[in-house]
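My structure is below; once you've seen it, I'll send some questions.
Every protein chain of the complex appears in place save one, which is left out.
Going in written order, the chains are labelled A and B, and every chain counts its residues from 1.
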Amino acid sequence: MVSEMYDIKEYYEAKNLEQALETLAADPGLTVVAGGTDVLIKMHHGRIEKARLLSIRRIASLAGITVGADVTIGIGPLATFTRLSRDEQIKENLPILVEAALSMGGPQIRNVATIGGNICNGATSADSAPTLFALNARLVLKSKKDERIVPINEFYLGPGKVDLLPGEILTEIRIDPADYRGFGGHYIKFSMRKAMDIATLGVAVTCRLAGGDAFADVRIGLGVAGPTPLRCREAEEFARGKVVSAETIAEIGRLAVKSTRARTSWRASREYREHLVVELVQRALKTAVVRAGGVEIA
Amino acid sequence: MSYQVIGKSVKRVDAVAKVTGKAKYTGDFVEKDMLVGKILRSPYAHARVKRINTEKARALPGVEAVLTCADVPHIKFATAGHPYALDPEHRDIEDRLILTDKARFVGDAVAAVVARDELTAAEALKLIEVEYEELPSLLSVEAALAEDAPAIHEDRPDNVIASGGYAYGDLEKSMQESDLIFEGEYETGIVQHCQLENHNSYAYVDGENRIVIVSSTQIPHIVRRVVGQALGIPWGRIRVIKPYVGGGFGSKQDVCLEPLNAVMTLAVGGRPVRLELTREECMIDTRTRHAIKYKIKTGVSRDGKINAVHITAISNNGAYASHGHAIASSGGAKFRYLYTPQAMKYEPRTVYTNLPVAGAMRAYGCPQIFFAFESHLDEIARALNMDPIALREKNLVQVGHKDPLSDTRVLSCGIRECIARGRELIQWDRKKALYKNQTGDRRRGLGMACFSYQSGTFPHNLEVAGARIVLNQDGSVQLQIGATEIGQGSDTVFAQMVAEVLGITVDMVHVISTQDTDVTPFDPGAYASRQTYVTGMAVRKAALEVKEKILDFVRGMTDIPAGALDLREGNVVYAHSGEVVMPLAEVAMQSYYDPVFSSPITSDVSNNARINAMPYGATFAEVEVDIKTGKIEVLELFNIHDSGKIINHQLAEGQVYGGAAMGVGYALYEQLLFDEKTGRPLNNNLLDYKLPTIMDIPDIKAVFVETNEPTGPFGAKALGEPPAITPAPAIRNAVLDATGVAFRRLPLNPQHVFEKLKEAGLLDRDGE
Partner (left out) sequence: MLKRISFTVNEQEVSMEVDVRESLLEVLRNRLGYTGAKKGCGVGECGACTVLVDDTPIDSCIYLAVWADGKKIRTVEGLAKNGELTEVQKAFVDEGAVQCGFCTPGLIMTTTALVERGEKLSREEIKRELSGHFCRCTGYKQILHAAEKCLNNICKSNEGQQVNREDN
């Protein structure tokens, strides 16, 4: 029979989180699979061979989106990008995440790809990452014995490498009210195509204003500006307390580059990416200012 | 002339099959116990295969055969989808082996496996041990043409496949007499067809010991011949069947899989073997569009009359000849029908390199040469301070123009009207004035470009076409043609032609969309925009013959002279009044079952079209350039075509939208990239190769200027390929208009645009 198959040696399906953690504790070599849009592609290209998979996709408790009493937002790692883009809570509280979600892949991919998979895959081009960086997201990582909370800024260790210990599963992405209330934000995915494309650069900027005309807080998360997603601390520091003006914003754009470690690849040169950082950070910030209640800066 | 069916937007005859999933493509057929074939590809761009050890692969359970160069016929063959030429001088270059002992590009097939399933086949490929001797790889035409470059093919020591061009007039004199001389260099990229259905075939040996190959091909009859040649067996022993095809655009006008597939089934005792390429394979081991570099020198008088044109070109053919020099050659030949310099010289060279094989792709060499020349013309217009339209209008051909180098004459030509329509639709004069002297970060511009093309390949190649019609008992007909439907809509257009001649409705014409070389009339296939024009002649001829036979039969029944009769609305009628003599179905029944005169009505004709006709057209584009990021947005795009009489407007518009979209991709997004050192493909998948999505294509508008081509069936000329020719130069010229920067290389992707704008100082304002 002619049938193209995935090189899967073993396959397990967890019914609930306990079972998943149990299975993973007993056999930490299993590869967790959620939507599979990264894992299966790697198999197709032979980058994962003789896979041993643990599917967590049927664990309903990991798919929810909740807002706690203290208005901390909890996003289940199995929330798909489609779900994120249509969720009323997310739309109301984290519109920038909706922008990021809709910029990702195409509809069929968004219908299965999960935000947890996006993060845990460790790619610098992950479209949710710059935004989650700007939102100071915290990741809840559980193993059979332990639970720890890691800020997303510390989660990425290198290209394709994240701080997941053997036996651990990402069970929630948390965003504190202090990191989104009163902020305006904007995500720009710069890519050649308007859909079905990997970012040449991902720029997420959020900001809060003080007294309407000064920056209280600016946060800049970038994707593909280095081997991992990153924040632009120097530019953010500079912004604090500065009057909102074209000059300030231009300076923020220029300073943002200092935090980047872009490299030249066949996809884009370092020079071009750095140029884009300067330009797009400004553009994203200008939109974010308006959304934070400020005036439009030409 | 008034027609009943011609010129109407009748629905595609295959639309229902395609929206219900009933249309069967090559991959949709399953034979019992089908095996899977897979190819082992060279990781090196240029390397001799010193030794292959297949022992471990053969030992793997589930592996049925392992093939290397030594196990398959060692006959060099040509793959190009051209009709066979009796004249050996005119044949395509025979430089390919079914499996090679010398790899000439990354991905070249050095061995193959037949196994019970994909995974086993893939596993077996890994077990084949190949020892290579690496050779210097020649990854650019410059490297291939260097003095000390090694030969990619032994019988072409200089790596030049061919260099024939043409010349007419006294070039030197005409240059000297010109007030001004302009020079420019232009370059196009390598792109790929990306038809949605990858190359796919399966083969088995039938009960009569013949090899049956079901293949997604544009050229079933040519496949049969080439498989026969490659295997060294009589052509009659091969049967090729073409089901529905999911697009080709030229990549399936070449014999890519079938000889190997035939060898595979022979290696397993005739059991069915499927050979299907993955997208990654398809993008490197079928065909690509030639990247061509041009140098143009043009002599012009001060008032814009083009006196002399000298074009030299180097065409990057990749590792094997395929269509070879025919691409550069044909582009140059089609170019001759647009402008009228007194003297012209065209010197193309086609060169082997260690890159994937370039072959036929929609508009066959024309997107390249028109990108170069139409870009060049806009630079001349700027230098002369002339409107680009005015410059072109001064130099366009007219009806009656005779090609200085052949007997071909222009008998219909709507290019002036096309330009006039475009100018008005895009509001050229108003916007040109509006967009003068812009300084902002977003700048707009207008551009246009013109083309000429041909309808089929005469006089270069044979243009024979076959059609067969059978009148059924109910007055409907079956139509068989040798030319293939691959999505372009030819089956529907043929049905319209038959319906028109026989006075019946299109649903009474049953088109057999499958070609089977055992039963279908001979026709080389789908290419060169030849079908409506060339095959259309055969279809019309077949229909006229059936009509004549019907009327003659009625004369036998009624004694009314055939000349007094006609066919209308399913009836035989008096020609002068339309009065019904009898329903066509009645004639049909009599023709089958009359005890004395029974003689079912059929026709089976061939037509050798020893003529050609030139379609024309222009693209008008408006763009906005985001100066800071280098992104170009196409705001408007009009493609205006003179393709003679349009047989079916809806289908014709579809061809224009699709072709122009391909042109937009060519202009802005698409390029197949290779590692500069190793020649490894970098983006041979649809995520990294930037095929445009629905969000990236502007609202393209299709406009037709309908002329009447006296040589074409119902006045028609070619349309399929031309829409892809001029979007790129029109967009490029619009960018020049917007920014003042002359781009000379495709594609105009954001980084390329950024770099050029920076070089031109347009980003300097912020001191960057």
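What we mean here is this: a contact is a pair of C-beta atoms (placed from the backbone, for glycine too) under 8 Å apart; a residue touches a chain by one contact, two chains touch by 3 or more.
All of these numbers come straight from a predicted model, not from anything done at the bench.
Taking every chain of the complex into account, the omitted one touches A, B. Residue-wise, the contact with the chain that is not shown comes from A:I8, picked out of A:I8, A:A25 or A:A250.
Touching the missing chain, out of B:A661, B:V705, B:L719 or B:L748, is residue B:A661. If you put the hidden chain back, the residue from A:P77, A:G105, A:G167 or A:G184 that touches it is A:G105. Touching the missing chain, out of B:Q195, B:Q342 or B:Q671, is residue B:Q195.
Interface residues of subunit A facing the missing partner chain: 1-11, 13, 36-37, 40-41, 44, 55, 57, 82, 102, 105-109, 111-112, 194-196.
Although one chain is not drawn, its touching partners on subunit B can still be listed: residues 9, 11-12, 14-25, 27-28, 30, 119, 193-198, 244-247, 249, 278-279, 486-489, 650-651, 653-654, 656-662, 685-687, 691, 693-695, 697, 699-700.
Everything below uses one rule, namely that only the chains that are shown with their structure count from here on.
Of all residues in subunit A, only 1-5, 7, 106, 190, 192-198, 200, 250, 266-269, 272, 275-276, 278-280 touch subunit B in the complex they form. By the touch rule above, subunit B contacts subunit A in their complex via residues 30, 34-36, 116-119, 122, 274, 276, 628-630, 669, 673, 675, 682-683, 686-688, 690, 692-696, 749-751, 754-755, 763, 766, 768.
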